[in-house]
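With one protein chain removed, the remaining protein chains of the complex are shown where they sit.
First chain written, first letter: the chains are A and B, and each begins at residue 1.
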Amino acid sequence: MIFWLQQLANGLTLGAMFALIALGYTMVYGVLKLINFAHGDVLMVGAFVAMYAALWADHFGVPPYFVLITPIAMGVCALVGVVIERVAYRPLRSAPRLAALITAIGVSLFLESAGQWRLGAEPYGFPELIANHQLAWLKHSTGVHLMVCDVVIIGSTVALLIGLQLIVRYTRFGKAMRAVSQDQAAARLMGVAVDRVIMGTFALGSALAAAGGVMWGMKYGAIDPIMGLEPGLKAFVAAVVGGIGNIPGAMAGGFLMGIAETLVVGINVPLGTLWGSDYILKGSDYRQALGFLILILVLLLRPSGLFGRRQPDKV
Amino acid sequence: MPSPARVLKAKILGLLGLAAAVVLLGVALPRVLPAFHQEPLALGLIYVVIALGLNIVNGQAGQFSIGHAAFAGIGGYTAGAITTAFGPRLFEWSDQTVSLSGCGPTLLLCAALLTGGLTAGLSGLLVGMPTLRLRGDYLAIATLGFGEIVRVVITNTPALGGALGMHGIPRVASFPVIATAVVLVILVCRNIATSVPGRCLVAVREDEIAAESLGISTTRAKVSAMTLSAGIAGLGGGLLAHHLGTYNPVDCSWIKSVEFVLMVVLGGSGSITGTTVAAVFLGMLPGEMLMLSQFPLLTKVTGNKMVLYSLLLIVLMLVRRQGIAGRWELSLDWLRGLGGKLAALLGGGARG
Partner (left out) sequence: MIARLLPAVAVTALIAALVASGCAPPPRPTTGGATAVSTSSAPTGPGNAGRAAPAAKAVEEGTYGDKDGIPVGAYFGLTGADASFGQESVKAMAMALDEIKASGGPSIKLIVHDDRCTAADVPAVLNKLINEDKVVAVVGEVASTRSLQGAPFCQLAKVPMISPSSTNPAVTEKGDYIFRTCFIDPYQGYVMAKFAVDRFQARTAAILYPQANDYSVGLAKFFKEAFEKAGGQIAAEEAYGKDQKDFSAELDHVASTNPDVLFVPCYYQDAGTIAKQARERGLDMPILGGDGWDSDTVYEVGGDATNNCFFSNHYAKDDKSQVVQDFVKRFTDRWGTAPTAMAATAYDAMRILAEAMALAPDPADRAALRDAIAKTKDFKGVTGTITINAQRNAVKDAVVLELKEGVQTYVTTIPAPDKQ
C-alpha cells in the first residue's frame, strides 16, 4: 500500500513539471498550429537564469528565495520566447508548415549546442532556493517519503495552473487567445491583434516552462545545457495525450505521463519479488522509450488525444 | 519514338557511362587523392546514399522524417551482424580485414548489405503505415520517437553490443564498393523521379487533396516512398558499418538524423544533384576541418559543428527555403544547353 502511495507521490511531482511544460506546447500549437521544438530548451534557459540570479542575489546579500528567483526566471524566459517567435517563426507565418518545423528544430538544436559550447556539457550544481528536508511526520505516519521541495513543486504548479485558467477564461487576452486558436483569419476580422496575441502566448508558455525549469533544478540539484531535451519531449507527448491545443488536456496529460513513467519503473519492485531480479525486461532501462511508445500508441489509436476533438481537414 | 537501334545504343552508352563513373570514383580518385582526404571523402560518399534515401521522403514526397539515422542504424547493425556471424567462419575474416578477396567475400558483403537494406525498408514500412495517415508534424515526432526507441533498444541489448556499439565488423567497404553503391543509388533515384510513381509523389507533395481527387492513393504513395527511402538509408548504414568497422547506438538518434535533413534541405529538397553535393560537402566538412587546427581561432568558431548546422538550418528556412539547388537537376539537356551557350559565346567572340 505504502508502495503505491509512494509511486503516486513521486509521479505527481514529476507530472507537475511535465504539466507546466506541456501547457506551453499546447498553447503555442493552439494559436500557431506549430510544434515549438525549442520549448524544452526554454526550460533549460529558465533553470540557468535562475541559477545565475540566485548567485547574483547571494553576491549582493539578498537570500535567493524561491518566490524571488522564480518570477525573475519566468520574466526572462518570457522575453526569450518572444524573441524566438519574432526572429524564427513570424517570418515563416505564410510559409508551408514544414519550413516552420525545420526552423523549430534548428532553434532547439542551436540553444542546446550553443549552451554546451559556452557553458560546457557538464552539470552545474543548482543552488538551494528553499530549506529542503524530508517530511519526517509523513514518513512516520504513512511511510511515504516526500521532501519539502516536492510539496512546493506541486503547490506552485497548481497555483500557476489556476492562474492560467483564470487568464484564459476571464480576461480579454484569454478570449483573444481562444479566438485565434479557433480561427485566425476570423479573429483578425473581429479586430483581434493577432500578432500581439501570438507574442503573448509565447511569453506565457515560456514563462511556465521557466517555472518548470526552476523546479527541475530544485528537485534534482543539477542542471546542464541539454537538460531540456528529455522533459521537453515527454511533455510534448503529454500534450498530445491530452489533446494538443487543449489546455486542461495538457494539464491532465502531464500528470498522467508523470505517474505512468514512475509506475513503469516502480513496477520493478513487485515484479522482482514475484519473478526474481534477473528477468529480462527491466523497466528502468526502457523508461526513456516509454514516452515515445505512448506517443505512437496515442497517434495510432486516438490521435486527437483524450480531450481533443477530431479536426477534419478542410479544403 | 526512337528506333530500337537508337534505344539500344543509348542503353549501352548509358551502361558504359555508369561503369566509367564507378571506375573513376572508386579506383582512380583514391589513387590520386592524398591519404588524409580519403577518409572524409569515403564518409561523404556514404552519406550521399543515406541523404538520397531521405530525399525521396523529405524532398520528393514532401513529408518530414527525422528518423533516418535510425533506419541507417538498423541496416548497419543487420549487415554487420551477418558479416560478423559468417565472415570469420567462411572466409576467415577478422576485424582487421580490409579488402574483398574474390567472389565469395563479395557475395557475402552484397548479401549482408541487401539484407540490411531490406530490414530497414521493412521498418520504414512499419513506421510509415500507421503514421502517414496523420499530418506532417506528427510524422516528424513519430520518426523522432522511433529513432529514440531504436537507440534505447540497442543500448539495452547486450547481444548487439549495448552502449558499446557493434565492434569488429570487417572494414571491407572500400572505395570501389562505395562508388558502386553511390552510382547505383543515384541511378535508382533518378529513374524513380522520372517515372510515374515518382510524379505521383510530387503530386502528393504539391497538393495532397488534389492528388487524392485525381485518383492517386496518397497513403500508398507515401508509404511506398517511406519504405524505399528507409531501405536505401539502410543500405547506406550497412556501408557505414563496413567502412568504420563499428556502429554506435548514439548514431541512431534524431540529432544525427538532423544532419541528414540538413543535407537534403541545403542541397535542395527534391533535387538529387543538390542533395548529393550537399551530402559530400557536409560529410567531408568535419574531417577536413581538422586541417584547420593550425588556426586556433577558426577551430574555436567551427569547432562545434551542431551550432553551425542549427544556425544554417534556421538561416536557410528564413532566406532560401528551397535550398541551394531548389528543384534543379543536372541533366544531359542542361549540359547540352550549356555547351550550346559556350559555343555561341566562343563563336560570337571569334566573329566579332
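In the analysis below, a contact is a pair of C-beta atoms (placed from the backbone, for glycine too) under 8 Å apart; a residue touches a chain by one contact, two chains touch by 3 or more.
All values reported here derive from a predicted model rather than from experimental measurement.
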Looking beyond the chains shown, say which of A:M1, A:A131, A:A185 or A:L301 touches the absent one.
A:A131
From the listed residues B:L244, B:V261 or B:L316, report the one that touches the chain absent from this view.
B:L244
What subunit A residues would touch the chain not displayed?
6, 10, 14, 49, 51-52, 54-56, 58-59, 63-64, 76, 79-80, 82-83, 86-87, 116-131, 134, 145, 147, 195-196, 199, 216, 219-222, 224, 226-227, 229-230, 262, 265-266, 268-269, 272, 277, 282-285, 287-288
In the full complex, subunit B touches the hidden chain through residues 35-36, 38-40, 43, 95-96, 98, 152, 155-156, 162-165, 167-168, 171, 244-246, 248, 250-251, 286-287, 290-291, 293, 296, 299-300, 303-304
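Quick note on the criterion: only the chains that are shown with their structure count from here on.
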Distance between the centres, which are taken as Cα means, of subunit B and subunit A, whole angstrom:
36
For the complex, which residues does subunit B have touching subunit A?
62, 64, 66, 130-131, 134, 136-138, 140-142, 144-146, 148-149, 152-153, 156, 209, 255, 258, 261, 265, 303-304, 306-307, 309-314, 316-318, 321
In their complex, what parts of subunit A are in touch with subunit B?
34-35, 88, 91-92, 95, 97-103, 105-110, 112-114, 116-117, 233, 236, 240, 285-286, 288-289, 291-293, 295-296, 299-300, 303, 313, 315
